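Take this structure, written in structure tokens, and hold onto it; I'll ask about it next.
What you see is the complex with one protein chain gone and the rest in place.
Letters A, B and C name the chains as they come in the text, with residue numbers starting at 1 for each one.
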């Protein structure tokens, strides 16, 4: 088991009129990820409404803030139990056996136009043995083809753009990998989180985006950038793509400051709590329901 | 109440290997739409699995068919009770009050890139009084801007393409209207169905695509093409856009014939069952849950 | 006659290896625009090669610069004689009579996808009386639809993007106007220059992009942003779109500083030299050859 403690602080300046916010900054509650403690602080004396998506476990908070400064800070400590499997044993699931709940993740979405990548996916990966290693081959291909350049993409950049221009940030890597998986009928979805131990050369801790694909009855984690330690990922939300799990959706005239995020791992060998570790095995934190 | 009797017959020729199919051709079961009778016939002696999406009420059937001819025929009679409201009383819902279940429908999706249409939506419709009539203004605008031409679009055509090229079929009209609504933070979704009384100049009865927007706590119907009689629409599925509610998703090497569809309305004045009728009021068949 | 004196100074830092540059910063020499003086200074002791496009009159300089700092400064004084016509007398030219030299400007180009805007152009402008005022209607429409926001577009932004997103800078306004004209079979081309008297709220003098359309046997000027004084425009280059007339095309690893540009108008009433002036008439600086 891994125990991670983190905080996310978001600062905004709201102009003349009240603005609505939907945040997805709470740690998801799943079979594998449980809360030890959590705390949400808002600097304005306003009501907040918390919602947990019954299907995906994403937790959202909504609030209407008044003009002036808004600071939202979320602190949490979570325990994560990883399901570890031997890659050789992790299989793709025939369409006829994919559970209904996972089927939405084979269809194209805003940023993952899998319908346009059928030929490409089949010519690059169609001849590979189906299973975990084929998905890893997709991950490696995306990583090899794409250059990580901060600021190289924007809110309209999609998997097709990333394929063509071969540059992007973590969300773009994830979108391209997802689109390629779906083009092969492998259910794939977009996950957001915070990652412990990300390569410090890319600057301060930030939100991270990664991929889950449905294999052998579970959702397995893949980091298309190859920069994160999968056992060091806290999950915030999952969805079809970034359109579903923005950490903040803002309605109104608002200026944003960059998020401030901190994370640390807590070790407690007596309780069997270890630091996030590198691992060549397949890792899952979510079963198929 | 309206009673509609219809059938959908789909014919395929499957090549050398078994092929998987997911069909969304069953009438949805909602508070407003109930089944009198239904029957599914498949010409091959194969098992079928039926699933009802617990959130949206869409009903899907999945099957694996063998090489050779596959015929799937669905017959049903449904009763539809329409919620009718005076347009003047139907309001847009402030973001702070949109139920969590409806929020996914404000985000961009594969074919409805609302994120790119913010300026356009605001300059065209931002100054209008929010409410039912503003949504009607969007519908009218889409209809005025876009020419209905059979065969003018394909499976990759999106709202942005339709906006630029000003030509499309019912699904394209719906996508553009949805994208514009979402750009104004009005939840909007894509519905598929069969329509009674469609203008016969466009050929035999076919699947139809229309729009639902969330107003005053319910989903109200809009037909962006202006060609359907909203009270004559049977609902099959709702989703974010056409990617969610294809009537048939096919996995394998399969040739398709055009669908054969028939519909008739049944009148029974003693039971209060009337023919579909033209109506200037706002019409809803689904509350907000 | 108008006399304008201007300079353009470009500064670069070239990395480890020599880099090639093609500049289009010389004042064009046309029937209407003649040089009083000009001078090109390059801080490195390197050869430069000057070329005048025989068809369009654009003047290009090419050089290979060594690692280190490169400063290129061009100073010129030009006299411009404007051909002024009454808008009512300026007609569109039937395709059968467009000179062969102007025909390339009816075809789509990288940033002006006129082929996709046929329906739009015809539905918006098809019913208007052909002629100068119809082109002005296109200019006004582009200006009304599009918001001028510095930094809102990039090197891949095209007319279709600007149409959809309704935001851009002068080059984007010009591309959209050109694409709409071509969709109506009106030859239209992209011009770059420096403008005297641009609205100072948009910052220091910069390169400007505007439009020429072929009417009544001449190329007439239109500024799609509506911000420039057409009689205050110096022409540098004309082409199909920005891909043809970049002020600097750079081959190599080079950092660029923002251009420094100055312009002043010289008045000399004895010689009949006046300041640039506002004018409701149609203005041309180039006949049709």
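As a convention for this text, a residue touches a chain if its C-beta (ideal position, glycine included) is under 8 Å from a C-beta of that chain, and two chains touch if they have at least 3 such contacts.
Keep in mind that this is a model prediction, so the values were computed, not measured.
In the entire assembly, the chain absent from the figure touches the shown chains A, C. Checked against the hidden chain, the listed residues C:113, C:162, C:192 or C:205 yield one contact partner: C:113. Of the candidate positions C:17, C:96, C:127 or C:280, contact with the hidden chain is made by C:96. One of C:44, C:71, C:152 or C:185 touches the chain omitted from the figure, and that residue is C:185.
The missing chain, though absent from the display, is touched by one residue of A:101, A:165 or A:287; that residue is A:165. The missing chain lies against subunit C, touching residues 20, 22, 51, 53, 55, 60, 62, 64, 94-96, 100, 103-104, 107-110, 112-113, 115-116, 155-156, 185, 243-244, 249, 251.
Summarising the interface, subunit A meets the missing chain with residues 116-117, 119-120, 123, 145, 147, 160, 163-167.
To be clear about the criterion, only the chains that are shown with their structure count from here on.
The angle of the rotation superposing subunit A on subunit B, based on CA atoms and rounded to the nearest 5, is 180 degrees.
Centroid analysis (C-alpha atoms only) places C farthest from subunit A.
A straight line joining the Cα centres of subunit A and subunit B is 31 Å long.
Separating the CA-averaged centres of subunit A and subunit C is a span of 46 Å. Within subunit B, the positions touching two or more other chains are listed as 116.
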